[in-house]
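Heads up, one of the protein chains got dropped from this complex, but the rest are sitting where they should.
Labels for the chains are A and B, by order of writing; each one numbers its residues from 1.
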Amino acid sequence: MSFAVVKAASYTLAHTPDFIPFGSTPTTAKARNDYEYFDTLKKGLRSFEDVVNYPPNQCYIGNITPQQLGEMAQPWYQSAAPAERTGKYGDILPQEEFFALLKASDAFDLVALTPEFIASANPKLAAHPQLKRFTLDAGKAMSAIDMHAMMEGHKAEPLTMNGELVGIVKQAHDEDENLSAHIMLENLTVKATGAHAALMLEAQGQDLSDIDYVIECSEEACGDINQRGGGNFAKAIAEMVGCSSATGSDLRGFCAAPAHSLVHAAALVKGGAFRKVMVVAGGAVAKLGMNSREHLAKDMPALEDCLAGFAFIVGENDGVSPIVNTDIIGRLNVGAGSSPQAVTSALVSEPLKAVGRKITDIDRYSAEMQNPEITKPAGAGDVPEANFKMIGALAVKEGQLERKELMNFVKNHGMPGFALTQGHIPSGVPYLGHGRDAIMNGDINSFMVIGKGSLFLGRMTNLFDGISTVVEKNPGVHGSSQNQAAAFDKDEARRLVAKAMQDVAARLAGSENE
Amino acid sequence: MDLENQKRIKDLAETHGNENVVVVLGGAEAEASGLAAETVTAGDPTFAGPLAGVQLGLSVYHITEEALKETFDADVYEEQVGMMEMVLPVEEIAAEMSQFRG
Partner (left out) sequence: MLKDKKVVILGDRDGVPGPAIEECVKTAGADVVFSTTECFV
């Protein structure tokens, strides 16, 4: 059986400064009547231009590579040059377009918008190459007065633009807290941002109509009182973006879920159950402004002001796209323990050893790609760098690397973190786009995707979680797990290339004669 | 420090007596470790949690500090924490922690 390949990856952001108060940290501040926090927060808000120009965001949407980001002076929020909101892998939505998309995601008439907002937003949707398929129905607009009445009864959450009310998200049930206005706002956000990411695959020329399975891997849960995490975001997103041939389901695993999903998708395709799987994830409202207290205390902007999304397609071997080498899967088994070295051995050195490879054989590691500018002030340090150091330290311990080469290993096999702290978003997969391109360009041959998750936050177990796999250069049309089973026929390839070149030459000659 | 954790520590100090409680940290970074140490000795410097204005004066160490390490079984320490010494800013953390001990 042939390995599955990574066909494309998309990365998107939505700048939502007015959503920050719905985040976990601001919600706690509100409950404690901490007005000082909100006063400071106002001063720490960024403009859409600042968010677009912010170098880690430019890296996320594909306009600069992680290596280029690493060469830029820090703090990045002070070194931003004018940049484009659209990138190679996706784009950054301003809040107005995001609210419009939230309404477009609403299948149960839970989002209401003012007539003025609809009049302003529809032309913006029409101007967006992927969102022009959506038009807001002006006939369903609601007046701000009616909205205020619903909010006073705690039956709705406000959608505001720079503090001014433009819409609401209503509760979906009078008594069921699983369908409260706040939960509906979080869940519709997952759907909208996930759909945005999926549509940006289409912008890269991918056909979504023949995707036959969708895995959604964010951190929220949708359901009602009888099945709180029943699901399923995957099919809701699939329906919205036109994956009419697809079925799907949600996969959960805290911050490790996207890496689990990559392995699942590759296995579904390699095993032949499905041919083209899309993995998609929407953003996490709860994480907006999560570490904003620490950022504001250091006179930094509230950098967690965007929702993030991503999507990628894993398909049958096309002989060209990088393969997901599922012969190499790092597993953090239940018995593995949670000490950092046990985790790193299980995820990195053991699966490589099993196929006779060394840690230094893998060109890049994409572990947890959190932007260090966000995590350092919060006390978590530079998370990706700590991961690369751990991997390098393990290589030292196993005699594959000299101790003095440790920091060179970090530099050459790692990269700076550029993903927002949106929980699952940084989980190894932010590099799939850049890594795929780097392999296709011949810059690298392989990279390892590593996801890790803090299961203990769910209070069900003290266990830590993690999973990893390797994406690498396609050995040819019939790349297989045995490699020799259907070896790449070089002579046949040369014959095909020669024939194609002859055809081109003939056509060129023909056109010159005309 | 997490407000729920502050509450737990305050309750445990009351139950067992401040002199009997030792706090051991595993922080990734010096400044944050220092803040945690300050919280369980002089009180919550952010004045946000249950330890605001409460001087517990607990003994507090970071897991990588030499004085504490010596009391552990060396093999167990090596297996559980050893590699992190190559990763964490161990000296910076030790310097920060020493400020909160008399």
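Following the convention adopted for this analysis, a residue touches a chain if its C-beta (ideal position, glycine included) is under 8 Å from a C-beta of that chain, and two chains touch if they have at least 3 such contacts.
What you see is a predicted model; the values in this text were computed from it and never measured.
Novice: Even though one chain is hidden, which residues of chain B still touch it in the full complex?
Specialist: So the residues of chain B touching the unseen chain are 1-2, 5, 8-9, 12, 16, 20-29, 36, 40, 58-59, 63-64, 67-68, 71-73, 76-77, 79-81, 84, 88.
Novice: Write the list of chain A residues that the hidden chain touches.
Specialist: Listed in rising order, the touching residues are 255, 290-291, 337-340, 368, 370, 375, 378-381, 383, 386, 421, 423, 426, 454, 456-457, 462, 464.
The rule is simple: only the chains that are shown with their structure count from here on.
Novice: Per the centroid of Cα atoms for each chain, what is the distance between chain A and chain B, given in Å?
Specialist: That pair's centroid distance is 35 Å.
Novice: Can you list the chain B residues touching chain A in their complex?
Specialist: Spelled out, the residues of chain B in touch with chain A are 3, 27-29, 31-33, 35, 46, 48, 79-84, 86-88.
Novice: Can you list the residues on chain A that touch chain B in the complex?
Specialist: 28, 32, 34, 293, 339-342, 344, 376, 378-381, 386, 389-390, 392-394, 396-397, 406
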